[in-house]
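For this view, one protein chain was removed and the others were kept in their places.
Let's turn to chain A:
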């Protein structure tokens, strides 16, 4: 059976397990219809021109895990930023793991989507926010149809959340191929500040396809820093659909560290619904060995006096492929917009390819927009300079690549996270430089 058919028939099974007499289920029912009409995106669509899902859709995914699986903390500790105190929302094959998690209801909600969807006290929030930022594209719609579990975070007004929140999705590989569809909802009320780290990690080489949706609502003057660590196994694919709606004077940043996996597609969408908003999108991509990463960003400037900053760096080795497609829309009302976008790439193999395309749709006249992309090789004169000082070729290359990604690294606000990412990069490059940039 084709995956699409399988999912459509699974929906009926799914309906038997959930409360169908709810607002959310009406949304799900609409969403499955949307998915049924649209199907999976194909390369014929402009937005999917360079990314084909064909191969990964051919696997025979198990859509609901057959059993609950447990894992020991000591076996997966390394995937946490464990040297800091943090809240943790952890899932194993899509099911919540209370054993590995540390949630709270003390003055804020850092808990589960399943609870938020079923308990009456969350009903108003859910009706107000659920699926209000996600688009009706086929993949977000598919996720919406099956939405049942994920992280639910609600930070009330005037709260500085001191500990970062880690959201981690493990897949055990107990089945030969697994499809996961986590659904996260994050609401940050006025003047509050939260830091979130998200990671998807498969524990075996069995195939995993994750189609994730995260909706983030940042109210007036809220600050949200979101970090995505994408460093999964070579048979794990991720379609990440993230939507941020920002109100006036809020500052939201999303850093995406794309180092691993088979195919990764990041649909990252920012909507500015107020004045003096700042949106920050940063990424470091380091790929090798047949890996594919596609960053598809949208910043929608709707109101005046806002800013957006996009800075994506990519290093592509072996026969990896990269795509950057950055769309900026500046509406007619959005005067005095400052929108910056840069995408710089280094190809370290002549078999690697990168497609980079800015898309600007500007309807206001008094705006500052700049975009630039570069594709280059490692600087040979810098290589000789470093080697002449005793730094071997491999380490010199690594140092140059670190340096190249440093603009992005320098805005990571959690030191332990920065250290960890530096280590992942070093690992990826097979060197040990003994310091953090």
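The definition used in the following text is that a residue touches a chain if its C-beta (ideal position, glycine included) is under 8 Å from a C-beta of that chain, and two chains touch if they have at least 3 such contacts; residues count from 1.
FYI, contacts and distances are computed from a predicted model.
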| item | value |
| --- | --- |
| Per UniProt record, name of the chain withheld from view ["Acetolactate synthase", "Cytochrome c oxidase subunit 1", "Fe-S cluster assembly ATPase SufC" or "ABC transporter ATP-binding protein"] | "Fe-S cluster assembly ATPase SufC" |
| Sole residue of A:84, A:177 or A:382 that reaches the chain not shown, by the stated touch rule | A:382 |
| Of A:107, A:120 or A:390, the residue in touch with the unshown chain | A:390 |
| For chain A, residues in touch with the removed chain | 379-382, 384-393, 395-396, 399-400, 402-407, 433-435, 437 |
